[in-house]
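The complex appears here minus one protein chain, its other protein chains still in place.
Right, chain A next:
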Amino acid sequence: MTRAIKGALVECDASIRALIVRIDSERHDVVIQELDETHLLIDSNKVDFVKAELNRLLSKNTYNPLDDEEIQP
């Protein structure tokens, strides 16, 4: 039977898609369906949460030159 599932379509590159899937792997309430390489269907109430999480994860991977200096005496 045909169904229409409510959600938010996410378009992103593969690396970001992997990150979103990882976010979901801890709580299982974000991703509804994995569509293809660059698309995901996620819970539309979780869009802001996903964006915030992504920001957090991506900032971890960036080098912040100021951190180094604060360690120095």
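By our rule, a contact is a pair of C-beta atoms (placed from the backbone, for glycine too) under 8 Å apart; a residue touches a chain by one contact, two chains touch by 3 or more; residues count from 1.
The criterion applied here is as follows: contacts and distances are computed from a predicted model.
Trainee: What name does the UniProt record list for the absent chain among "V-type proton ATPase subunit F", "RNA polymerase II transcription factor B subunit 2", "Proteasome subunit beta" or "Calcium-binding protein 39"?
Mentor: From the listed options "V-type proton ATPase subunit F", "RNA polymerase II transcription factor B subunit 2", "Proteasome subunit beta" or "Calcium-binding protein 39", the omitted chain resolves to "RNA polymerase II transcription factor B subunit 2".
Trainee: When the complex is taken as a whole, what residues of chain A touch the one chain not shown?
Mentor: 1-13, 16, 20, 32-33, 35-36, 39, 41-42, 44, 47, 50-51, 54, 58-59, 62, 64-66
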